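With one protein chain held back, the other chains of the complex are shown just where they sit.
Letters A and B mark the chains in the order given here, with residues in each chain numbered from 1 onward.
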Amino acid sequence: MSESSYFPPRRSILRKPSWAARLESSFFVLLRVATYGVLLAAAAIFIDIGWKGGRVVFQAAPPFINVPFLTQAPETLNVFTLDGQTVKMGDRDFRAYKAANPEKLRDVHVSTYVYSAGGIFPNIVGTVLLVLGSMVIALALGVCSAVYLSEYAKDGPFIRLLRLSIANLAGVPSIVFGLFGFGLFVVAFDWNVSLIAGWFTLAFMVLPIIITASEEALRAVPKGLREGSLALGATKFQTIRTNVLPYALPGILTSSVLAIARVAGETAPIMFTAAYVVRDQMPWQVEQWTDFFFQGVMALPYHIYVVASKIPQNDYTSDVQYGTAFVFLFTVAAIALAAILLRARMRKKYRW
Amino acid sequence: MSTATLKPADSPTPIPRAPMPPAFVEIDRLNFFYGDKQALFDITLGIPEKQVTALIGPSGCGKTTLLRCLNRMNDLVDVARIGSGEIRIDDINIYDPRVDVIELRKRVGMVFQKSNPFPKSIYENIAYGLRLHGIKQKSQLDEIVEKSLRGAALWDEVKDRLHDSGLGLSGGQQQRLCIARTIAVEPDVILMDEPCSALDPLATAKVEDLIQELKARFTIVIVTHNMQQAARVSDYTAFFYLGKLIEFQSTRDIFTNPKNPQTEAYVSGRFG
Partner (left out) sequence: MATDTAQAPSASHSVRKQLLGPHKFRLFGRNRDWWIKLFFEGNAAISIVVLLLIVFTLFREAAGFIPGNRQNLEVYRRAGLEYVDILRRQTEDYAALGRQLSATRLAWSEHLRAQGLPQAEITARLDAIDTLDTRLADAIGTHQEILSEMIDHASSVKERVKVGHDMAEVRQNLLSGIPGATPEHAAELQTQADAVVIEEVDYATEINVLTNRFPEIQAANRNLTGELGEIAAALPQADDRAIARQLSHLADALRDFRKSIPERESEFVRWRADRPVSFFESLNAFAFGRDWITASFWQDWYGVLPLFFGSVFISLISLAIAIPLGICAALYVNQVAPPGEQRLIKPYIEFISAIPSVVLGFFGIAVLGETLRQVSQVEWLSWIPGFPMQERLNAFTAAALLALMAIPTIFTLAEDALQNVPRALREASLALGATRMQTMLRITLPAALSGITAAVLLGFGRVIGETMVVLLCAGNRIAVPDFTAGLGVAFQPVHTMTGIVAQEMGEVVRGSLHYRALFMVGCLLFLLSLGINYGAQKIVRHYRLPQS
């Protein structure tokens, strides 16, 4: 120890500028730039759609919301020049106008843009129906599966197979679920393109998410509660029903909200199982109540796909494109935000 | 050396010992396994009725395992199994396949190491077990809830806030609530798994007093780490070591006149 060691001479522990410190701080700046780059890129999308779509959905005059856009069905837009002015008219108005003034429009060139007038009411209804139905199915199956996994299952080949299936099911691309739903429900079961085919396809798609989240919520309920209940002579099912599920329920529901966002946001699984490009009747306009389940519906995400890819991009069509994207994006985002906030609150509240 | 002491009647001793009363719960040559690992070896023990029996011994000696065998809580552990032997309550082997485990647990209640009141109101915590047993009438529930809380010496402290959450009580109160919950369903036997280990001395004293009161009505088996506690509350004490029953005597004899040198070493604090 008395010998000078192979270490460099000792330095003061006071901070001084050094190469390493500068390198480190620039490395941290790099990390920060990368992080904020991602955040900005996402913000750009929100702002672009929020700004351009917001102008369609909201308006300066009362009632401040573009009510027709939210309550009417999509229509073809007719654009023509009359007396030096450009006139935009929905199909229904146009026909009425034409019937009233047949001579005025004789030599006028009318350009038409499909789906660019009217609103997106049937699409909103269709999406709501799809989400509700599929969530009912997925929650029923998913929660029961989770109860089995967390309360009954003993480790064995069956459980390992089960967990393997769930994990792998979670990674299957949504388009493959779409193909599966088409091959099984639409073709083999002969349900055709229908709500019920879409429900099952979407339900199976989110099943792994629901099972995993529910199981986590169930496992978070302390073991002491189960033992306390069993020691009082409750049966296993009584214990689960009265002393496990009620406490896991908030957690299950919160995580399910994220699943709702996923179900509502997916397009590929419903493209060939449930979605129609256009349909004149509303879903409740059916002859028999059973027909309700076997009808296709219009849906928001599919409508966005159609208006984004099948009609040209120009000033006349951008309203419906941005308006639909706005309504859709901010609905899904609101659901997701609610889930994230709820979960943060839950974590604070249910710390056992 | 320890096997010799398993037959207490055999060894002649100069000092007369208290006679053992007839057993209410008979444990007969019980061998118990977790998977391949044996946790209890050939346990034979008669737990007397309406007395407090303490199970003592160093950590991992199998006393909690034995306790959980008595109301078959070990059924919940996947790998747990009885190798051989019987546990008889009133001449019925509780591991007989004809036995209804739910009924057994109604008759053999349990209080856990960590107090585990349900996240419900105090009232509901107690009514829960009663409802399970088919008591639904409000007046009857009210009556039993009060009786149980009085029985657990908790009534005066909580009577004004019966509908507040049970989780809002202090640790000692929570544990007494769990006891109240257990006695509400009127079991024959109450198993207590280190009920005071998480409590401060004052709360411990209250629970210990309560145990003394309860033994008039219930057969109590208590697992404890604390030898002073065993000496204070129990009438009979069983000393376990490495899964074997070393000695079972009246508490006074165990502490003042142990037959086995290991027991003596343990109770005098020289190991464990």
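As a working rule, a contact is a pair of C-beta atoms (placed from the backbone, for glycine too) under 8 Å apart; a residue touches a chain by one contact, two chains touch by 3 or more.
Bear in mind the structure is a predicted one, so any value in this text is a computation, not a measurement.
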Given A:92, A:219 or A:236, the one touching the chain that is not displayed: A:236
Contact with the hidden chain (one of A:21, A:67, A:136 or A:278): A:21
Listed residues A:69, A:204, A:247 or A:316, member touching the removed chain: A:204
Hidden partner interface residues of chain A, rising order: 20-21, 23-24, 27-28, 30-32, 34-35, 37-39, 41-42, 45, 48-49, 140-141, 144-145, 147-149, 151-153, 161-162, 165-180, 182-184, 187-188, 204, 207-208, 211, 235-237, 258, 261-262, 264-268, 271-272, 301-302, 304-305, 308-309, 313, 318, 321-322, 325, 328-329, 332-333, 335-337, 340-341, 344
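We take it that only the chains that are shown with their structure count from here on.
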Whole-Å separation of chain centres (CA-atom averages), chain A against chain B: 53
Residue numbers on chain B that touch chain A, as the complex places them: 71, 73, 76, 78, 102-103, 105-107, 109-110, 112, 114, 116-119, 128-129, 132-133, 178, 181-182, 185, 191
Chain B partner contacts - residues on chain A that touch it in the complex: 154-155, 222, 224-235, 238, 242-243, 247
